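For chain A:
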Amino acid sequence: MMGEWALVLFTVLSQMAAGAFVSLWVLDTVKGNMKEATGTFVSQGVVLAMGLGLLASLGHLGHPLEAYRASAHFGTSWLSREVVLFGLFFFLSVVYYWQWRTGGARHLVGISGSIVALMAVPTSGMVYVLAAIPAWNNFGPVLFFLLTAVTLGPLYAAVLLTIKQYSLGKSLFQFVIAALFCSFMSFALYLSLLISAGDVTALTGWNTMLSITFWLRLFIGWIAPLGILGYVLAQQQWHISRYMILAFALVLIGELLGRELFYGSAVALTMFGL
Partner candidate 1 sequence: MAKKIGFLVNSDRCIGCHACELACKNEYQQEPEIRWRKVYPLKEDSFGGFAREFASLACNHCEDPACLKACPVIAYTKREDGIVMHSKERCIGCKNCMLACPYKVPEFNQKTKKVEKCHMCAARQDRGEKPACVVGCPMEAITIINVNDTIAGAERSLPGFPNAAITNPTTRFIKPVVGRQVRRDA
Partner candidate 2 sequence: MAYNEDGYQITRHICPRNCYDTCGMLAYVRKGRLEKITGDPAHGYTKGKLCSKGQNYIQRVYSSDRIRFPLRQMGRGSGRWERITWEQAMEIICERILNLKDRYHSTLPFCLNKYSGNFGVLHSAVEGMFNSLGPTTQARGSPCWSAGLDAQLYDMGYNRNSDPGEMEKADIIILWGVNPAWTAIHSLPYIYRAQEKGATVIVIDPVYTQTARKADYFVQTKPGEDGALALALAKIIYESGNGDQNFIDHHTLGWPLFKDYLANLNLDYLAAQCGQELGRIQELAAIIGSTRAVFIWAGFGLQRHIHGGQTLRAIDALGAITGCIGMPGGGVHYAHQLTWGFNYNFLKDPGNRYLNINTFAHELNHLQEQSVKMLWVSCRNLLAQDTAGKMLRKELDKLELIVTVEQFLTETACYSDIVLPATTQFEEMDVVPSYWHHWIGLNEQAILPYFEAKSDLEIGQLLAKTLNTYRPGSSSFPIEKSPGSFLDEEFNEKLYALLGISHWSELAAGPRQAAVSTTAWSSKTFATPSGKFEFFSAKAQRENIPPLAQYHKGMSPQGKYPYWLITSHAQQGLNSQFQNITKLAKNKKPVVFIHPQTAAVKGVKTGQMVRVYNKLGVITLQAHVSPDTPSDILVCHQGWLPGSETRLNDLNDGLPTDMGRVSTGSQGVAFYDVFVDFDPV
């Protein structure tokens, strides 16, 4: 499934936007000391990422101009639900940004946007939970999509906040380290489950293991950022800002590679072994 760049970009960017939105809302709610200009800037970043994601998703369609009709089958189609929820999330993030910018009341938008974001990401995962593709027909897609949101999202928010000289505590990074570790461990577990299953599921597992993308993803997306963040956090005097963009870039590339691998390695049920 090479060439599924549209889906790779859409899913990764939308999950990043969702994670960043929630991060912003949590920081705003918990710490409550954020300048409006900072919040405006971060929420603007969320709108930008989500907008780019939606734009990218059109690239997957044969008829992008008719994308608006994709919400029609909300009743049974996870794709329709995904479209509706991410559409709504985009709308709420625009409103959130507007409220930050104009100084209007933002908590209601923040909480509802966060709830929609947290619903939209697993819904996106559910699109791929298909009996026709046994390697996806499990917790995998939902879990990995959520993990992308909770690793990449906070880092994205952190990069934007740092640009605006917002001082971040260690806790966000501790959270990201935990999430990255979780991501790595769950993928290892998932991969071993795939390989120990039979047929096309195992084939998916081997496709993954044997691809260069997997090893790149392993070093770029997990080991390197874990190392950097771990090193920085272990210092007495810590200056995260220097490493912030590097860690974010590594995780972003890692997630993009991982998503390409997700689409590229999956083997569907075969017809008579073909």
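Following the convention adopted for this analysis, a contact is a pair of C-beta atoms (placed from the backbone, for glycine too) under 8 Å apart; a residue touches a chain by one contact, two chains touch by 3 or more; residues count from 1.
A word on the picks: all candidates are chains of the complex that A comes from, given by their letters.
Only a predicted model underlies this, so the values are computations on that prediction, with no experimental measurement involved.
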Direct contact with chain A in this complex, candidates 1 or 2: 1
Candidate 1 contact footprint on chain A (complex, rising order): 60-63, 66-67, 69-73, 76-80, 83, 127-128, 130-133, 268-274
